[in-house]
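One protein chain omitted, others in place.
Coming up: chain A.
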Amino acid sequence: MFGPEQGHFALALACVLALIQFVVPLWGAHKRNARLVAMAPFLAVSQLLALAISFFSLIMCAVHDDFSVQNVAANSAASKPLLYKITGVWGNHEGSVLLWTLILGVCGAAVSAFGRNLPDILRGRVLAILGGVSAGFQLFCLLTSNPFDRVFPAPMDGQGMNPLLQDPGLAFHPPILYTGYVGFAVPFAFAVAALLEGRVDAAWGRWVRPWAVAAWCFLTCGIALGSWWSYYVLGWGGYWFWDPVENASLIPWLTGTALVHSAIVVEKREGLKIWTVLLAIATFSFSLSGTFLVRSGILNSVHAFANDPARGVFILALLALVIGGSLALFAWRAPSLTSGGLFSPVSREGSLVLNNILLCSICAVVVTGTMYPPFMQLLAGRTISVGKPFFDAATIPLTIPLLLAMGVGTALPWKRAQLARTFSHLFVAAIIAAVGLVLCFWKFSGALPIACGALAIWVIAASVTDILRRVGLGHSSMSDMVARARNLPRSSWGAALAHIGAGITVLGLCGMSGAQHAIVEIHVGETRSLAGDDWTLLNVHDYAGPNYRAMQADIAIRHNGKLITTLHPEKRDFTTQNQTTTEVAIHTNFITDLYGVVGDRHGTGANATYVLRLHRNPLAPWMWLGGLVMAIGGAFSLSDRRLRVGAPKRAAARNMAQA
C-alpha cells in the first residue's frame, strides 16, 4: 500500500494539486468568480493529504529496510534503532525537502481550517500563493532530488547514518526549525495577497500576526534546540559557531522578530503598513535563502550534505522567481498603500520603529559577515573567513541600545508619551538594574558582559514591574489585583514573558563568556583542579553498544572534599561508518554546567593515560531556557482572546465586504 512508487505518485499528485491551487483561485479572484476562489481550501487540504501519504510511504520504506530505495540505502542500515530509522528520513537532503513541502502543505491546510473568518477572496489568494511556493518545491523534489529513486541491484544493507545525527535532540531539531522557516510563508502569502488586493488595514494586521508569531515561536525553539545540540553533542563546549548555516537561521529570526513587532503597529495604529509588508516578504526570502545556503554547496560548511550543481541552479531559479517576483510586485503596488496614524518619536510606535531599525541593522551586519567571504572567493579568488571575533565586535554594540529600548518600550503609551510619567514607571526597574550592574561587576569580567548583563536584568525588571503596575500593585486589594491580572490581555503577558526570555538568554550568554576549561592528560586515579573543583578520573572501561564500541570514563567532581557528582563521558566507535563520536557528560544545577569529555587513550594497561577536557560553564542552561521562555511567551500571546474569538474578526470581515 505505502511503497516507494505509491509515494512517488502521491508526490506528483500533490504537485499537480498545488499547481491548480496556485492558478485557479488567483484566476477566480481576478474574474470575481466566487466558486473558483472557494475551491482553494479544498485543494489545500487534498494537497496535504497527498503529501502526507507520500511522506508516510518514505517512512515506511525506511522502517521496513527497503534498501532498493536509493535514499534508504544511502542513509539507513538494518541495525539502526527504530527511532532513528524514522527520524533519519529527514536527516538527508531528499527527505528534508519532502518534509519542507509537507510542512508547507500543513500551513496551507491550517490557513483553510483557521481562516474561516477571512474574506473569501483574501483567503483564496493567500492559499494560491502558498500553493505556488509549494508547487515550486515539489517540482524541485521530483526533478532533482527524488527520495523514491530505486537502485538496482539493491544492496544487502544500507550505508548507515552519520552517527553524529543519531541523537534525539537532532532528530526533532529539523522539523521544528523547518516549521519556523516554512511558517513564515504564511505572512509572506498574506503580504503578496494584500499587494494584489492593494489594501492593508488593521484587520490584515490582526490576521497576519498570529501566523508570524507561531512561525517565530518555532524558529526560536529550532535555533535554541540546534544550539543546545551542538553544545552537548559536538563536545567542543561551544554553543554557537557563527557558522553560515547557523547564521542562515538567525537572519530570518531577526527580521521575523521585527515583523512580529511591526505587525502590532499595523494592528493597533494602522501605521508602518508598507514596511510590514516588506518585512514579511524579506523574512520568507531569508528563510528560503537559508535553505538554499544549506542545500547548495555555495557556502560549504559542516552542515552541507548536498553539493550538486543541478540542484543549486534549480533552487537559484526558484529563489529568483519567488523573491524577485514578490519584490517586483512590491515595487509596483506598494506606493498605492496609504500610510496611517501619526505618532510622536517618544511613544510605543516610536519604540517599535527603533526596535525594527536596530534588528534590521543587526541583520544587515550578520548578512554581510555571512555573504562577504563567499563573494570574496567568487570575485577575488581569495579564501577568507570571519568568525566569532567579527560578529561579536559588530553585533554586540548594536544589541546594547536594543536591550535598553526593550525595557522602555513596553512602558510607553501609544501615540505620545509623557517623559516624566514614563520615568516614574521605570524608576523601580532602573534601581534593580543598578543593583544588577553591581552584581555583574562582581560575577562577570570584561566591559561588554558586564554591560549586557546589567541590561538583561534591566529588561527583566522592566517587564516584571510593567506587569505589576498594570495589575495595580500597591494601590489595589489582592482580589482586585487577581481580577485585573485575569483581564490583562494575554498578549501583554506574552510580550512580558518573551522579553524576560530574551533577558535570560542574554544573561546566559554573558555568563558563558566567563567559561573556563582545561585539557589534561592523566592516569586513572589522578586528580586535577579547575576553578575550585577537583576532578578525579576514577575508572575507564570498555563496553559494546548496539552498533558501536564505547570507552566510558568515570570522573568524580569534588568541591572542598564534598562529592558533587560523577560524570560518565564516553567515546564511541561506530565500525560501520569508521567514525567516532564523543558523548559529553554534563552535570547541571541550572546555575553552572560541569562538562566533561574523554578523548584518546595513550599506552596500555596500568600505564595508560587518558586525555580529558573539563569545562566549567556558568549560566549555560539559561541560554536555551531563555529561548524556551521566549517561545512560551509567543504561544501565550497566540492564545489571546482577540486572536482566538471570531467576533471582532467577523465584524471586520463584514466591514471589508462592505467597503
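Criterion: a contact is a pair of C-beta atoms (placed from the backbone, for glycine too) under 8 Å apart; a residue touches a chain by one contact, two chains touch by 3 or more; residues count from 1.
Assume contacts and distances are computed from a predicted model.
Student: Consult the UniProt record of the chain that does not appear here and report its protein name from "Sporulation protein YqfC", "ABC transporter substrate-binding protein", "Cytochrome c-type biogenesis protein CcmE" or "Heme exporter protein B".
Tutor: "Cytochrome c-type biogenesis protein CcmE"
Student: Of the residues A:P244, A:G290, A:G369 or A:G508, I need the one that contacts the missing chain.
Tutor: A:G369
Student: Tell me which residue among A:V16, A:L83 or A:A393 touches the hidden chain in the full complex.
Tutor: A:A393
Student: Among the options A:P210, A:G599, A:P618 or A:G633, which residue touches the chain absent from this view?
Tutor: A:G599
Student: Which parts of chain A are in contact with the chain that was left out?
Tutor: 162, 164, 302, 342-345, 350, 353-354, 357-358, 360-362, 364-365, 368-369, 372, 382-387, 389-391, 393-394, 397-398, 416, 518-522, 528, 578-582, 597, 599-600, 602, 609, 611, 613
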